[in-house]
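Let's look at chain A:
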Amino acid sequence: MSGNSAILLAMAIPLAGAVLIALNAKRPNLREAITLGTAGLLFIDVLTLLPEVAAGGRPSFTLIEMLPGLPLAFEVEPLGMLFGLVASGLWIVNSIYSIGYMRANKEQNQTRFYVCFAVAIASTLGIAFAGNMMTLFVFYEALTLSTYPLVTHKGNEDARRGGRTYLGILLSTSIGLQLLAILWTWQVAGTLDFTVGGILNGKVSGPVVGILLLLYMYGIGKAALMPLHRWLPAAMVAPTPVSALLHAVAVVKAGVFTVMKVAVYIFGIDFLRESGHGQWLAYIAAATILIASLVAMTKDNLKARLAYSTVSQLSYIVLGAALATSWSVIGGSMHIAMHAMGKITLFFCAGAIYTATHKTEISEMTGLGRIMPITFGAFLIGALSIIGLPPMGGSWSKWYLALGAAESGQIVMIAVLMISSLLNVAYLIPIVARGFFQPAPGHAHEPAQEPSSAGAAAAPRTGSAGKIREAPTLCVVALCLTASGCILLFFFADPLYRLLEPIAVP
Partner candidate 1 sequence: MDIPGLFNYWIVIFLMMTGFYVVIARGNLVKKIVGLNIFQTSVFILYISMGKVEDGTAPIVIEGAKGVGAVYSNPLPHVLILTAIVVGIATTALGLALIVRIKEAYGTVEEDDIFAQDEAE
Partner candidate 2 sequence: MIAANLPALQIVLPLIAAPLCLLLRRGNLAWALALFVSLAAFAIAVALLTQVLDSGAISYELGGWAPPWGIEYRVDVLNAFVLLIVAAIGAVVLAYARRSVAQEVPTSQHSGFYTAFLLCLTGLLGVAITGDAFNLFVFLEISSLSSYVLISMGRDRRALTAAFQYLVMGTIGATFIVIGIGLLYMSTGTLNMADLGARLPAIGANRTVLAAFAFLTVGATIKLALFPLHFWLPNAYAYAPSAVTAFLASTATKVSIYILLRFFFTVFGPTFEAEEITLNNLVVPLATIAVLVCSTVAIYQGNVKRMLAYSSIAQIGYMMIGIGFGTVTGLTAGIAHLFNHAVTKGGLFLVLGCIVWRIGSCRLGDLAGLGRRMPLTMFAFVLGGLSLIGVPLTAGFVSKWVLVQAAIEQGNWLVAVAILAGSLLALIYVWRVVEVAYLRPAPDSAPEAAEAPWSMLIPAWILIGASIYFGVETSLSLGVAEAAARFLLGGAG
């Protein structure tokens, strides 16, 4: 198969899957089989692109000329390759997990859920493989819109409010700021193609660079740079598989991926570094890292804590772009994959805990580790990876980021990275500790709690403390897969590095 048709297929497969899923709404088993099959096919399709890209090839494909001089064009480069692999690979795992989760919780509108999921993945791959900023923007918006029904899946007042924040922030930043920046770039540079070394170099200078950078960085609301991070916690009303997809795979990664793309291919890292405007961006990113970590510590709701942790982790990647050295860019890009693997594990665990016990608050999870050892074990692995301790993948990306900070002489940033790791320890490890080392609350409390969760079917109660009661098998399988992924990434970081090298050293 040639690279060009593989690119087209990468978007066509999930879309075709969406149609098939919609047609088989009445046959849940077939529908889920299609979801899994589509995910598998897609991953294989993306994999076929890998050898060519790794060898330095840049498969490209032009769909149509949308506006004069601005075609919908695709080109696969290492960064996009990495993102595409992460997204399509984790979709398989996420699908396995979704099936277990959605069935166990008897969610409504499952067909709509799977359809939107597939469309969102198609948009994500569109972003990953976009060949110019215009194409990227088109799919960026498509992703926002296709995930909106997922965020508001529950359809109650909470979901409505969360959806409003979600859509409001993401669309207003992208239309209000990003589009303006794109138009401006188009006006001064006369092209929007992603070019190694950037397209703005020599076209703009002085404060204009700063303004453009500001428009881009805050225009990419999905990167959740403070103070535009509010949508992420708001989106927590969604079912957990959605949170896992949004926070680990599709939406936020699309955001930071776009940040990377803009830094590397629109500005060019040399230009960005020499202009000096990366400096303040680095400070904003550093502030976001620290503040979000601190906020995460105050959250008792597990998903909310993870959400703020995501906000903080995303800024690592923005920081990598802002420092604009070859190490930092590689570190930032690597973190896309590492954080994806770690955070999806954590969310899977949160969902598994909810499915098994209907508990969402951390303070209620005392002693749960003894009932759900596999889940909590996986949680520990994910947490270690986020913290950045060997032998987890997350350690590599932090290592390279720190190297990058050192290279640019920004010792402060190294300190920020260190403090942040400590903060990560502080807000993630207690959850595990509480689960494993503190005994479950006595049976005295149980009868009072029993009726409240009586309506929730299928889920075992904590009343049976001591016995092992894990979440549905499919959920457990999925989270084991991603947890082992975190470990594997530690040992296979080298191929990742080789793949990414060309973007930093053109």
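Keep in mind how these were chosen: all candidates are chains of the complex that A comes from, given by their letters.
Heads up, the rule we're going with is that a residue touches a chain if its C-beta (ideal position, glycine included) is under 8 Å from a C-beta of that chain, and two chains touch if they have at least 3 such contacts; residues count from 1.
Everything quoted here is computed from the prediction, not taken from an experiment.
All listed chains 1 or 2 share the complex with chain A, though the touching one is 2.
On chain A, the positions that touch candidate 2 within their shared complex are 64-68, 72, 134, 137-138, 141-142, 145, 149, 152, 155, 159-160, 163-164, 167-168, 171-172, 175-176, 179-180, 183-184, 186-187.
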